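A single protein chain has been omitted; all remaining protein chains appear in their positions.
Right, chain A next:
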C-alpha cells in the first residue's frame, strides 16, 4: 500500500543540439535538503516534518495555517544539484488536506552566486558569505518569486518569475495513500541547470475549505560536485551568452551611438557615473592587482567620507531581546494581560497599571526603574482613598508636563451584549455601572484623583474598551480614538454612540478639562465611502507623529474583520485642538496612507499589535498581535514579529521574526540556541525609553493550548534594542574580510605583489601563519562568537581545509578527497570578485553596482 516508488534511473533525454555537458547518465541519488522558510504552519505540523516519511502518523506532515494561494515551503538543497524527480509521500488514508494541485519552482545556481564552484564540496572556503552590514540574526534567504512575495499584486497565474525562479513542475496528487513520483524539468535550452532551492507552492487541497498538508517530500537527482560544477559552468555560460545577447539587442535598439556596444560600454568615461569612483579604483586595485594594503586604505577613505555611515543608516536594524531577570527578593507584578504601560521619557521609569490575570481584573500600579527594579506604588483594592476600580483593556497615558498618568476606559464583561442579554434573561441586574470614569495619578505626590465620574455626560467618550489614547503635547490634549462603547444611553448623531457601537475620536484639553468630539463613524459606516477613511475600531494602535502633526492609526478589528490599513489624521498645526466634522462629511484631515500594510512589506491585517514611537528617528515600532493569514478564515495567529515604520519615508521593515503560534496551539517562541526570545503573546504591552534607546515589553496572554490553560498570563519583562550597524564596526569587518583574502591567497601560495603589476613571490607557510596571528587577528572581534569561530577555522586553510593549503600535498584537499585542484588564476579572480561584491555593500545602493543581476531577469525558454 505505501510502496515507495523508486525513481527510475535517469532516462537521458534526447537533446537535438547537445551542448556539453548533457544531463548525466549515472544513477540518481536522494538529495538531502532542509526546509528553510515557509508561509505558515498550524498546530504542531511544522514544515520540517516533510523530511520524514511516517505514513501512519497523522502529525507527520506540514499543514498550512490558511488555504490561500500564498502558501509555500522553501527547501534548500544541502548541495546544489541537478534535480531529476520529486516524490510526494502521503498519509495511509485519504485526507482532505492532500494537494489536489500544486506547482514546484526551482532556483538555479546563479553564475553570480558568491559560491565558488570549487567550493561546492565544502563550505569553509569563505569566512562568511553574509553581508557585512547584516547582523547575525538577519535572515538570509534567496529572493522569493515575485508572485509569492506580493500575492495580491500580480496573481499567481502570472508566468513570469523574477529572481531566477523557474517552474519545474505543475501537478496534483491523488487523494489516496500511494506515494507519487514526478519527473521535473531539469534543462532549459538543452542545458541542465543545477538548483540550490526548491519551492513547493500548493494551489488547491482536495476539499476547498481545508488547509494544505504535505506529508513527505524527497528529491532525487545528481549532486556529485564534478557533475554539478560542470553543469553550473555550462549553465552560467548559457545565461551569460543569453544576457549578452539581450544586452546587445537592448543597446542596439536604444541608440546607434552605442555601437559597438560592448567596447563602448567598457570605455565610457564620460557616461553617467555608474558607481562611486572609489569603488572603481577598489575593483582595479583589489581584483585586478591584488593590492590588499591599498584596498584597505580605500575603505578607510570611504569611512572618512561618510560613505559607510550612509550605507549603515539605510541598512535595516535587527531586534535583539534581553529578558530582565527577576531578583529573588524584589517585588514583581503578577502575570497579566490587557494591562497598560507608560514610560517616563525624563527618568526612564516604566509604569504598569491594571490588567487581567486570567481570573479577575487588577487595579495595582507599578513602577520599574532600571537598576532599582519594581516598586508597587498602589496596591489597588477597595480600601482607603478612592482609586480606579480594577480594570483591563483600558488606556493609560503619561503627561510629563503635569506629571500625570491618565486612565480611561475598561472592559466590563457583564456589559457585553451577549452577557448582558443572558443576565437580563435570568432577571439578573448587571453587577456594574456603565459610567465612564476618568482618573489621574499624581506622579510626584502619588495618589489618585477622579477627574470625572462619567465622561459621556461631559461630552466625552462613553465607557469604552480597547480604544487608544495618546498625548499631543503642543495642544496639551489627549486624543481618544475607537474602542467599543458599553453605554446604555441611546445613540445620538453628535453625542452618545449607544451600546456596542464603535466609539469615535475625542480630544480632552488637560488644562481646561474639556472634552470635544472630533470625528465619528457615520451611520451605516461600512457601506459609505467615508467609512474607508477613519473607521472606528478596537484593538488598533495609535501613535502621534509629532513632526508631521498627525495621529497614525494602524490595523485593529471591526466586527469580524481584521483591519490592515494605516490612516493619518492631521492635527491643527498651531497646537490648537481639532474641531468637529459631522459624520458622513468629507474630512480633509483624514488620509489613508495604506489600505493594506502587508502589501507594502508591513504587518498582516490583525489587532492587539502594540506600537511605540521613536520620535528622534521618526520611527514607529509595531510588535506582535493577532494576525489573520491572508485569505485564511482561522481564528488568527499570535506572533511576536517586530516591524519598523519610517514616518518620513513611509517604509515598512520587518526587523524581527518570532515564530508564530496558532491560537490554541502549542507553538513556542523562537529558539536558535544562542539568544533568548520572548514567547508569542497578545494583550501584552510595549513602551519606548528614548533615554536608553530601549523598548520594554511586559506580560500578555500566550494563548491557550500546548499545555497552557485559558487562564495563563505572563509576567516577564523584556528589553528590546534595535541594533543598527555601526560604521567603524563595518569598516573593521571589511578589513577582516580583506586580510582574510590575503591570508587565503598566502595559503594558496599566490603571494602578494609588492606593487600592482609586479609578479608575486610565493609565500612561506610560516609567514602566512604569522600574518594570520598578527594582521588578521587584529581585525577580529574575539568576543563575537561567529567572528571568532570564523577566525579559528581560518587556521585550517594552511592545511588545505576547503582549499589547497600551503602545507598540503599538491592538489590534495584537506578532507582527503582529490576534488579540489590547485587554485587557478580563475579561482583567485572569482574569490577576489566575491570579496569585492561584499565590500561594495558598504557603499550606499546608489553608489554601487546593482544587487540584482541581469541574468536573473532574462526570460529563459523552458522546453516543454
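Going forward, a contact is a pair of C-beta atoms (placed from the backbone, for glycine too) under 8 Å apart; a residue touches a chain by one contact, two chains touch by 3 or more; residues count from 1.
By our rule, contacts and distances are computed from a predicted model.
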Choices "Calcium and integrin binding 1", "Golgin subfamily A member 7", "Protein FAM72" or "Sorting nexin-4-like" - which one is the UniProt name of the chain not shown: "Protein FAM72"
Sole residue of A:81, A:191, A:302 or A:626 that reaches the chain not shown, by the stated touch rule: A:626
Hidden partner chain, touching residue among A:466, A:521, A:619 or A:745: A:466
Contact residue for the chain not shown (choose from A:50, A:214, A:279 or A:392): A:392
Contact residue for the chain not shown (choose from A:72, A:411 or A:645): A:411
Candidates A:47, A:337 or A:602 - the one touching the absent chain: A:337
Interface with the unshown chain - residue positions in chain A: 42-45, 58-59, 63, 95-97, 205, 207, 209-211, 213, 337-338, 355-356, 359, 392-393, 411, 413-414, 416-419, 421-423, 425, 465-466, 538-539, 557, 559-560, 607-608, 626, 634-636, 662, 664-666, 682-683, 701, 704-706, 710
